[in-house]
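A single protein chain has been omitted; all remaining protein chains appear in their positions.
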Amino acid sequence: MKATIVGATGYGGLELMRILNNHPYINIHSVVSNSYAGKDVKDVYPHLSGANLPVLAAMNMENLEDGADIVFFATPSGVSKEYIPQLIEKGIKCIDLSGDFRLTSPAVYEQWYMHPSASQDYLNKAVYGLSEMNEKVIEGAQLIANPGCFPTASLLAMIPIVKTGWIDENSIIIDGKTGVSGAGRGVSLGTHFSETNENVKAYKLGKHQHIPEMEQVLSDIVSKPIQLTFSSHLVPMTRGILCTIYMKLTETVTLEMVVSMYKEFYRNRPFVRIRTDGTYPSTKEVYGSNYCDIGFALDVRTNQLIIVSVIDNVMKGAAGQAVQNVNIMMGWTETTGLELSPLYP
Amino acid sequence: MKATIVGATGYGGLELMRILNNHPYINIHSVVSNSYAGKDVKDVYPHLSGANLPVLAAMNMENLEDGADIVFFATPSGVSKEYIPQLIEKGIKCIDLSGDFRLTSPAVYEQWYMHPSASQDYLNKAVYGLSEMNEKVIEGAQLIANPGCFPTASLLAMIPIVKTGWIDENSIIIDGKTGVSGAGRGVSLGTHFSETNENVKAYKLGKHQHIPEMEQVLSDIVSKPIQLTFSSHLVPMTRGILCTIYMKLTETVTLEMVVSMYKEFYRNRPFVRIRTDGTYPSTKEVYGSNYCDIGFALDVRTNQLIIVSVIDNVMKGAAGQAVQNVNIMMGWTETTGLELSPLYP
Amino acid sequence: MKATIVGATGYGGLELMRILNNHPYINIHSVVSNSYAGKDVKDVYPHLSGANLPVLAAMNMENLEDGADIVFFATPSGVSKEYIPQLIEKGIKCIDLSGDFRLTSPAVYEQWYMHPSASQDYLNKAVYGLSEMNEKVIEGAQLIANPGCFPTASLLAMIPIVKTGWIDENSIIIDGKTGVSGAGRGVSLGTHFSETNENVKAYKLGKHQHIPEMEQVLSDIVSKPIQLTFSSHLVPMTRGILCTIYMKLTETVTLEMVVSMYKEFYRNRPFVRIRTDGTYPSTKEVYGSNYCDIGFALDVRTNQLIIVSVIDNVMKGAAGQAVQNVNIMMGWTETTGLELSPLYP
Partner (left out) sequence: MKATIVGATGYGGLELMRILNNHPYINIHSVVSNSYAGKDVKDVYPHLSGANLPVLAAMNMENLEDGADIVFFATPSGVSKEYIPQLIEKGIKCIDLSGDFRLTSPAVYEQWYMHPSASQDYLNKAVYGLSEMNEKVIEGAQLIANPGCFPTASLLAMIPIVKTGWIDENSIIIDGKTGVSGAGRGVSLGTHFSETNENVKAYKLGKHQHIPEMEQVLSDIVSKPIQLTFSSHLVPMTRGILCTIYMKLTETVTLEMVVSMYKEFYRNRPFVRIRTDGTYPSTKEVYGSNYCDIGFALDVRTNQLIIVSVIDNVMKGAAGQAVQNVNIMMGWTETTGLELSPLYP
């Protein structure tokens, strides 16, 4: 299968190159970059010397449709929606790592992203690529909207208990902590080393564009509108997301019941690992891998369930899950090309 | 005024030496260390060469009561309660940076600290040293229980609105993030560089010994029991605490009303700085200083007020506030010896 | 091929498990740990949940010789020499990642390591496993002394020019910088996060036990004794070594001549990458991979050649090179199981 990576020199694209280089069934056919067109990948990223990669191609429709079976978009929001409709029409499969096709309502998109949405038609064609939830529809999809990093970590941790109905769905608070690579490769004071190192910062409290994405999925599950509170924090590390999720219990359940319900829910899912011993996962324990690790605490005094969920934002939160989705789409073993243990320490 | 520092070679004691070295009215009379008795401070900490400090004395009552007007305890919980009663009896003032005298109920102490409490008598004598709240009683105190790091950051951020009554006091959730120095100087895998760097970890969810301390203060304010949910996280930096506090509003208030109420509340408090422009503080903005910076967001969709509060855990969260309390106690200007700008970057 | 990993829970052993898990021709037969015998690997290292690994076995001869075709020792110096002779006698191949079999002279070992050496007999049997230099003898070896991390980075950078004779061999100065994982998993103040973060430290200047290892190899090459100056520095990161090597040129050569000589020297070596464009590699560019990247500068004013060499200390500096050596030993493709791109960012 021949793949084109658009936005190849951003961090998402870079990770796609790392994974696909070792994927047995996918060939990197073309790599497209707005900023570095015409250059050799190894002149931009010397660490990829040795990988056999094509020269970076310019960002235009001709290059995107030329010979690829599948196109990965690892581009900022607002870009992929300009190209994907035409590619789909030509029968080329698309995986969009940006937010352009994740929301089903153009109005909601425009409210949170503050620029024009893709058309309703194509939003309807898109399948939300949370692999563990949507396996069945991913199988036949032409266009996959790969989930955001925070929604991936949070939704995998919330879906089982929201489905079960043991919690008050309007009590959900998610406190997200992310490494700096989530902000991408664009330079700014906010990601300048001397301002970021030895520093924790909160940002976009209650305003993050990942909020409607999470609410849409949860609302669909319970068939009524759910609103949640989400805040994001930048911590001084490169990779990793940890979400601490607070939910009010409405049923009398024990920690053991919660844990075994999750264990059962994810029984056959190789990339979701449930902590059964009362410990919580840390981000380093999934570093460089496609795992999502989930642990639990129950504060019986306040009747709060606290769930801790970690992923590598560049892997399960972006490129890794994109490849996982292609594996599912094509009927290959879900873990193909993703059998990497976390790098530790 | 002659001061003795007990636990001088731990991080709290170290910071006391840094501050008191430049304090115009306090002299370091004696430094006491269990681990390094008999050594020169500069042989343990070469960065203090140049400071004129006494040789480290052994930990015993004779050394503690010898000549000091005031004794700072920067010791693990369970230590100071063995010495403070006798010192108080001899008219020596004590500032305890550990948790031994913070809780008014021995039973609650024993439940959360899991070892024997100080006697009720001496708990009654202790004044809780949250400087901005308890100024009046600190003035005449003999024994000050210096607050914990998380309670300092959280309580300063919560007290005004809890007093105002605009929130549901049983909806409080505090998500705390701390640098690694909060764990002290004792070596362990949990603070080993290779396991801590590039890693975020949750710990003691719903079980942190700072929980009853916060509940006690808030309950006193509203004269009814408040229970809150608190979780703590270790982030890969040395200094700094950021608490993100979630509260359900019960009144129709605007962000502007909240901000100006806080601004007014802390009008004359030099160490509490309120953000009035919709931004949130980051830990680096108080690094090495005694400030507590507080910012706000209002999620009108979910009616959640989100407060962000930051301190330097070693300063306002420990040694800095201890000195601030002595300043108040002695009737000196509150900022004496603490006029340090944050170190940035 | 059935492999036993001794010292499996240290960082070297951990990386061996990560690599061998995905190695097509090697099976992890047994994992041995002094500290965690009887435990499940995933209880010590939750990030390895999902890997199918045997229970940790105790450290004794019976466990080491039981069923393995090859035994990897990732143990502190002084351990492997107690077991390896017996294993070799039983025809079990051994790869020693410690320093016990690297030096050919017991007297030199004892001078630098300050405890008793292995016997001369077994030192003679050992092949020094610098893969790119010793391929021919590695092929038939029973016992491989895997090189130290600093020697790997330094020797690969020095051997070509020392062979060529363009430099004064007695002018060599190596300034090494290493991440903290090089110090292993044992806790100490020197690797405590709060003392290591935001800090650069020099250590063992002129006294590092890797010095005689480098001198032995270079002296053999030129058939006369070479002595060099080496200093090591701890930098606040987890993985990576960068060596800056200074050599006085004795011939009139240009930078281009140097670069093309190195390029030719390592023409067929997949893991050594030579910078030809005047840039220097950084440690992140080999993170998590088995590469050694080498760059050059020529200070024509002082006639100094400066070589910059980087490796991942846990991979090419330990576990990665060990597996590369097994691949060579067994006649497999050198890169088998090691085709990992560096993790970036």
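Per-chain numbering from 1; labels A, B and C assigned in written order.
Criterion: contacts are C-beta pairs under 8 Å (C-beta built on N, C-alpha and C of every residue); 3 or more make two chains touch, one makes a residue touch a chain.
Since the structure is predicted, the reported quantities are computational estimates derived from the model, not experimental observations.
Colleague: List the displayed chains that the omitted chain touches in the full complex.
Modeller: A, B, C
Colleague: Among C:Thr9, C:Ser98, C:Thr238 or C:Ser341, exactly one should touch the missing chain; which is it?
Modeller: Result: among the candidates, C:Thr238 touches the missing chain.
Colleague: Just one of A:Val180, A:Leu249, A:Ile274 or A:Ala318 touches the chain that is missing; which is it?
Modeller: From the options A:Val180, A:Leu249, A:Ile274 or A:Ala318, the contact with the absent chain belongs to A:Val180.
Colleague: Could you please point out the chain A residues that touch the chain left off the display?
Modeller: 11, 179-181, 183, 185, 187-189, 191-198, 236-238
Colleague: Name, in rising order, the residues on chain B that touch the hidden chain in the full complex.
Modeller: Residues 11, 14, 17-18, 21-22, 43, 45-51, 181, 185, 197-198, 238-239, 270, 273, 275, 277, 279, 281, 284-289, 291, 293, 314, 339-345 of chain B touch the chain that is not shown.
Colleague: If the missing chain were put back, which residues of chain C would it touch?
Modeller: Residues in contact with the chain left out: 170, 173, 175, 177, 179, 194-195, 197-203, 205-207, 227-229, 231, 233, 235-240, 242, 244, 246, 280, 282-284, 287, 295, 297-299, 301-302, 304, 306, 308, 310, 345.
The rule we apply is simple: only the chains that are shown with their structure count from here on.
Colleague: Centroid of chain A to centroid of chain B, CA atoms only: how many Å?
Modeller: Whole-Å distance between the two chain centres: 38.
Colleague: On a C-alpha centroid basis, what's the spacing between chain B and chain C, in Å?
Modeller: 46
Colleague: From the C-alpha centre of chain A to that of chain C, how far is it in Å?
Modeller: Chain centroid spacing, chain A to chain C, equals 36 Å.
Colleague: Two or more other chains in contact with one residue: find those residues in chain B.
Modeller: Residue numbers touching two or more other chains: 179, 194-195, 197-198, 236-238.
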